[in-house]
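Data first, discussion second: the structure below is written as structure tokens.
Presenting subunit A:
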Amino acid sequence: MMAFDSLADFIQMGTHGAFVWSTYGLVLLILAGLIANTIQGRRKTLRQLKKRYSRETHS
Partner candidate 1 sequence: MNWVWFHKLGSPKWFFQWASKWSTPVFYLGLLCLLVGVIWGLVFAPTDYQQGETYRIIYVHVPAAVLAESCYLSLGVAGLVYLVWQMKMAPIFIKSMAPVGAAMAAIALISGAIWGKPTWGTWWVWDARLTSVLVLFILYMGIIALQNTLEDVALANQAAAIVSVLGLINLPIIKYSVNWWNTLHQPASFGLTKKPAMPMEMWLPLLISLVGFYFLVAGLAMWRMQSEILLRERRSQWVKEKVMNDGV
Partner candidate 2 sequence: MTYLSYFKAECLALFRTKQRVVNALLFFVMVVVLFPLGIDPSADFLSPAAGGIIWCAVALSVIVSLESMFKENYVDGVLTQLILSGLSLPWLMLIKVGVYWGAMVLPLLILTPIFSEMLFLPSDSLWVLISTLLLGSPGLFLIGSIGAALTVSLKQGAMLMVLLILPFYFPIIIFSSAAIKAVQLGMPYGGLLALIAAISLLALVVSPVMTSLCIKASVR
């Protein structure tokens, strides 16, 4: 029992489709940014630590 009759209706969301979809778009953007930032932070930490440890073992 979908709330919409057709895909076009769904895209349009009554009259204010732009609002709903831009909200969801921006939310997606922010969440993706947060997740990317988290993963990148993890990668950077590991890279840094590996470099450090290998420098230590060499010297």
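By definition in this document, contacts are C-beta pairs under 8 Å (C-beta built on N, C-alpha and C of every residue); 3 or more make two chains touch, one makes a residue touch a chain; residues count from 1.
Picked so that all candidates are chains of the complex that A comes from, given by their letters.
Since we're looking at a predicted model, the values are computed, not measured.
Engineer: Looking at 1 or 2, only one should touch subunit A in the complex. Which number is that?
Structural biologist: Result for subunit A: touching candidate is 1.
Engineer: So in the complex, which bits of subunit A are touching candidate 1?
Structural biologist: Of all residues in subunit A, those touching candidate 1 are 1-4, 10, 13-17, 19-20, 22-24, 26-27, 30-31, 33-35, 37-39, 41-42, 45-46, 48-50, 52-53.
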